[in-house]
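For this depiction, one protein chain was excluded, whereas all remaining protein chains were kept in their positions.
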Amino acid sequence: MAQRVIKEIIDQQKIGPGYFKLVIKVPEIVAQAKIGQFVHIKWVAEDSGADPLLRRPISLNRINPAEGTMTLVYRVVGRGTKVLSKLTAGDKLDIMGPLGTGFSISEDTNRVLVIGGGVGIAPLYPLVNELVKQNKEVILLLGAESAEEVIDLSSFEEFDLELKVATMDGSLGREGFVTDYLAELEQEIDYIYTCGPMPMMKVIRDWAIDSNVAGQASLEERMGCGTGACLSCVCQVKIDGKDGWTYKKACTAGPVFPLREVIFDE
Amino acid sequence: MAQRVIKEIIDQQKIGPGYFKLVIKVPEIVAQAKIGQFVHIKWVAEDSGADPLLRRPISLNRINPAEGTMTLVYRVVGRGTKVLSKLTAGDKLDIMGPLGTGFSISEDTNRVLVIGGGVGIAPLYPLVNELVKQNKEVILLLGAESAEEVIDLSSFEEFDLELKVATMDGSLGREGFVTDYLAELEQEIDYIYTCGPMPMMKVIRDWAIDSNVAGQASLEERMGCGTGACLSCVCQVKIDGKDGWTYKKACTAGPVFPLREVIFDE
Amino acid sequence: MSKVNLTVDLNGLELQNPVTTASGTFGFGQEYKNYVDLDKLGGVMVKGTTLQPKKGNPTPRIAETPAGMLNAIGLQNPGVDYFIEQILPEIKDKEFKTIVNISGNTIEDYAKLAAKLAKTEIDAIEINISCPNVKKGGLAFGTEADMAASVVQAVRAETSLPLITKLSPNVVDITEIAQAVEEAGTDIISLINTLLGMKIDIERQEPILANKVGGLSGPAIKPVAVRMVYQVAQAVDIPLIGMGGISTVEDAIEFFLAGANAISVGTANFVNPEVTMEILAGLEEYLNEHDYQDVNQIVGKAMNS
Partner (left out) sequence: MSKVNLTVDLNGLELQNPVTTASGTFGFGQEYKNYVDLDKLGGVMVKGTTLQPKKGNPTPRIAETPAGMLNAIGLQNPGVDYFIEQILPEIKDKEFKTIVNISGNTIEDYAKLAAKLAKTEIDAIEINISCPNVKKGGLAFGTEADMAASVVQAVRAETSLPLITKLSPNVVDITEIAQAVEEAGTDIISLINTLLGMKIDIERQEPILANKVGGLSGPAIKPVAVRMVYQVAQAVDIPLIGMGGISTVEDAIEFFLAGANAISVGTANFVNPEVTMEILAGLEEYLNEHDYQDVNQIVGKAMNS
């Protein structure tokens, strides 16, 4: 059951250009958190007024029930994340979570493709960890602007999996889009998981449809409440029926949706 | 010439129940500051948004040109002062100053009465210091809720002057209003300076009119700009002429006005 | 702390306390059950309901603004029939009053909605007159006294349920609209709905909301809301439910003092899902500290100051 707690930050580090990793102890939330879920957070500072007003949704990057901690990895893109990046150990965070419907892993899949792009790599660590634990054969494709922005690279390298990296500036792995690897996949795969920029996920979805492979995608949409009440976070998802699609709430039905059913702003 | 600078706080201490003393190095401003003037300040914090919005006017409690520092003493009464009280050395303050027309000292006065009430004592230290330096005979009356709220008491005690204290709870000096001393003044006085709550200053003004003693009072009014542009800070001051009074701007013509000409919300 | 009376009687609609949640910000209540003891709320204005299901607007549907937010949800909702059959059964036994916020594009829409709801176990209808009247070129019903009154009359004719009419703030003189809907038979007035606003993305050089314009809510609009409650309280004799930017108990008290008999919390639920419970506790404390026995004692206190 999701709840709201206010807790002190244990640690915050800059981990790349505009990338930050924040650790916080919230046993209540961690105990229930599942892979692919997120928290809806707000910094608590002495002069926190009503500006900025809203919470910010951030995925769980590490879920550590033993220690009761969770890690969030985020990129500074606007005011809210900027404020967040200035907080240090001891500062407080107001957290709602765990929220949403995360990734699910089917027993029937064996060879699994995981593709992350940019900050979209953040929620993939717990997923990959679980896939490996369940002895799936994992092919992990990571894309980013530059080597410094490939989140959790060293952690992924410790797993027994096939790892390929593409960077736009060529500073690590192949130069170009991570999706360029798709055409070269040598083995059949059973399932795809992806999180990253919309254009990337669109390419992957089209490939998945062509290749007849099912999968899951984690989406982003602006959120008000985070609990399903405000209907601001809806995503277009295909369904059978009159119009062929419906709006589903990213904060409750998502953020993870069936890859091939997602309609990306088209 | 007043200016705007953003500088780091050197020190902040709690000096009484809800009373704080803040030291900041602003040589540009200190070099020009005169007794009775004020600064118009705003905290600068990472998450400073537009709420709270406005600056806060605070009087100069210590002006130290040798070190380039100034001291502000203030009481927490609302959101702005609360935020301010949480800042520590290294945090930044956005300061406009020095502002306003402060106290003036006439060569013709000799025996001078200075009366401060509550946080209104804050701007009186530089005044008393100057009066003593000019060899005036100073009678200083200080009033507050309790002993802990008598700002700068030990500093005043170092001066060669007549000092009397009244507290509402009787924890220091006489129990009751500082204005109770007025009736018992043994010597004629030439001039009065006062700063404090409006009811106190009203009693003092009436006494000054009755006793035919001139003086100066430092007033408070809500301020927008602090530079004379917005007309929010006006005080009613008597003048010769049609209506007998006019509105004068506390931020430029004041905050110090001729005591007997002030009309207090009547 | 001694016990104070928090029950309010809004012209027949009795609330166990005057703290309600604003339509569109609290879903159907259930969405907040992890954070709020729903049974402690005075009332829940459920999400705006229309005759037919509505998909709503494309996204982005919200944007953040200084101390506020814009929304253009576009009244996404499953339609009144679905509400009656699927949702109402789940909430009707709650302690809070279930108030259904209805929206239409013609007077007939409103009348039909009222007729359907009149037969159910809901506690009251809230008429959202900020919707565009398609027959009048999209002008909102709530911006002209006679249009507003016609909607209320049409709904009144269909039901004896307590009627709340929710005013739009995008008008010159809110008291004129308030008096018109009072005369047309509303039992209660709620105010304010959102102010029309816009935010532009300066990199993409286009409005952030897919719908371009949206409704401004949150602390930013509180001064406008307090002013309107204050004005309407002096202009009508029926009870008011005040809202617009309420985020703390201090905000709520401002509305009571301005003349509101009950209050509604909207955007603040997003910021702090527990805010309604905090307001409720804070209200009792304020009343106690100021020696009141009854919340009704502070209603309109700032009016004759």
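Note that the chains take the letters A, B and C in the order they are written out, and that residue 1 is the start of every chain.
Operating definition for what follows: contacts are C-beta pairs under 8 Å (C-beta built on N, C-alpha and C of every residue); 3 or more make two chains touch, one makes a residue touch a chain.
These numbers come from a predicted model, not from an experiment.
**Student:** Can you list the shown chains that the hidden chain touches?
**Tutor:** A, B, C
**Student:** May I ask which residue of C:Val226, C:Ile241 or C:Ile279 touches the chain that does not appear here?
**Tutor:** C:Val226
**Student:** Which of these touches the unseen chain: C:Asp37, C:Glu121 or C:Glu206?
**Tutor:** C:Glu206
**Student:** May I ask which residue of B:Gly16, B:Gly36, B:Gly49 or B:Pro255 touches the chain that does not appear here?
**Tutor:** B:Gly49
**Student:** Across the whole complex, list the residues on subunit A that are touched by the chain not included here.
**Tutor:** 49-51
**Student:** Given the full complex, what residues of subunit B touch the hidden partner chain?
**Tutor:** 1-4, 42, 49-55, 94, 96, 221-235, 243, 246-247
**Student:** Applying the definition given at the start, please give the residues of subunit C touching the unseen chain.
**Tutor:** Listed in rising order, the touching residues are 65-68, 70, 139, 143-144, 170-173, 195-200, 202, 204-207, 212-213, 216, 218-224, 226-227, 230, 245, 250, 253-254, 257-258, 286, 298, 301-302, 305.
Going forward, only the chains that are shown with their structure count from here on.
**Student:** Given the contact rule stated at the top, which pair of chains has the most C-beta pairs in contact?
**Tutor:** The chain pair sharing the largest number of C-beta contacts is A-C.
**Student:** Where the centre means the average of the CA atoms, what chain is farthest from subunit A?
**Tutor:** Centre of mass proxy via C-alpha means gives B as farthest from subunit A.
**Student:** Let me have the rounded angstrom distance from the C-alpha centre of subunit A over to the C-alpha centre of subunit B, please.
**Tutor:** The answer is 56 Å.
**Student:** So how far apart, in whole Å, are subunit A and subunit C when each is placed at the average of its C-alpha atoms?
**Tutor:** 36
**Student:** Which positions in subunit C are in touch with at least two other chains?
**Tutor:** 66-67, 219
**Student:** Give me the residue numbers in subunit A that touch at least two other chains, ranges are fine.
**Tutor:** As it turns out, subunit A has residues touching two or more other chains at 49-52.
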